[in-house]
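Shown below is the structure under consideration.
Every protein chain of the complex appears in place save one, which is left out.
Let's turn to chain A:
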Amino acid sequence: MAARCDRSCVVKQPIAKHPGPSNWSKAVSDAEKIVGYPTSFMSLRCLLSDEFSNVAMHVKKLVGTQHPLLNTARGFVYDSRNNFQMRGLVVLLLSKAAGPSHTSSDALAQDMVSGIYPSQRNLAEITELIHTAFLVHCGVVNLKEWTASDGLLKDMEFGNKMAVLSGDFLLANACTGLAQLNNTKVVELISSAIGDLVQGIYYENSNNTEENNLTTKVDTTAWEEQTFLSHGALLAKSCQAAMELAQHDKKSQRLAYKYGKHLSLGHKLNSDLQPFVKSNVGEQVSFSFSAAPVVFHRHIVGPERWQQQLQQAKTMRNQLDYSKLLAAVKSEKGLSLAVNLCCYHGNRALEAIQAFPSSEARSALENIASAITKF
């Protein structure tokens, strides 16, 4: 009981505003008003179950340890102004923008709430559930790689247990919800998106290891393919499924898919670009080697020069000086390639949404798509 109270307090707390791209935040918060209410899907069904309150109680025990599940949980509460639940929101907006289809019966249209079918709302929730389940599952730690200096192994074992169970719980909830949509095509689409996610994350994980980082070469096409699996497939297929649920034709489905696909790719590029376009003097810069500009840069300069640049960026104590490396990346074409690609995807998303009739929901989707092309 105590856990339930704590949790609801957490949910109701005013959400700390995370510093981030203001264009994006504005586009998202404006859009949330259009679909009826802030998109807090997760709190509705899942968080109120006994099983989840059990988890909330156990997660508390992780406080003070190094387990990544804590960060995921923290982001769950504080990061929601940024890209959290963005997928669900886009699914709702698209559903509203497409409206009722001509082939569906009037009886079905009566169930609509602010222009969205209940099944589409469920789909939006399912999409978020799946996304969150994978965030949680990605927080699982490889115990054999854990060294005593990193913290207690016992804490990690416990954290892993919680991560697996809560991720499974969310995923299982998503599957049940999926089945209740009563549409085999949608089940197949979303199930395949789960498969895509696994493959994409698996690929990313194995590419992120130190040795692979130095040897593998990835061009823009390969990057797009991989990133689509890990960051785009779920949204693209959910958008398509939202059209299928309202019995819209193949053409609308294809457009929705396109919008979802290009939006997620553009969004990923935009967030990868942040450390490179921000000019915060004096602030500590840091970026991932799997960030798009770095990946493209490495492809352009080739492995030998990249090795050289890495060596040159090393300080006396063998630490990486990120600002030096950043300058090296900026001096080549990788950065502009990433910026151009980001704009390309943003524009393709805009293009796809133009085919829908003009409406408040459509302009919100336009705003979101153009926000990702601005820095």
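The rule we apply is simple: a residue touches a chain if its C-beta (ideal position, glycine included) is under 8 Å from a C-beta of that chain, and two chains touch if they have at least 3 such contacts; residues count from 1.
As a convention for this text, contacts and distances are computed from a predicted model.
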{"item": "Per UniProt, the name of the complex member that is left out, chosen from \"tRNA-splicing endonuclease subunit Sen34\", \"All trans-polyprenyl-diphosphate synthase PDSS1\", \"Exosome complex component RRP4\" or \"Putative origin recognition complex protein\"", "value": "\"All trans-polyprenyl-diphosphate synthase PDSS1\""}
{"item": "Hidden partner chain, touching residue among A:31, A:86, A:123 or A:141", "value": "A:141"}
{"item": "Of A:172, A:222 or A:327, the one touching the omitted chain in the full complex", "value": "A:172"}
{"item": "Of A:160, A:227, A:253 or A:373, the residue in touch with the unshown chain", "value": "A:160"}
{"item": "Sole contact to the chain not displayed, among A:198, A:285, A:310 or A:355", "value": "A:198"}
{"item": "Footprint left on chain A by the chain that the document does not show", "value": "51, 54-55, 58, 134, 137-138, 140-145, 157, 160-161, 164-165, 167-169, 171-173, 175-176, 178-180, 182, 184-185, 187-188, 191-192, 194-195, 197-199, 201-203, 205-206"}
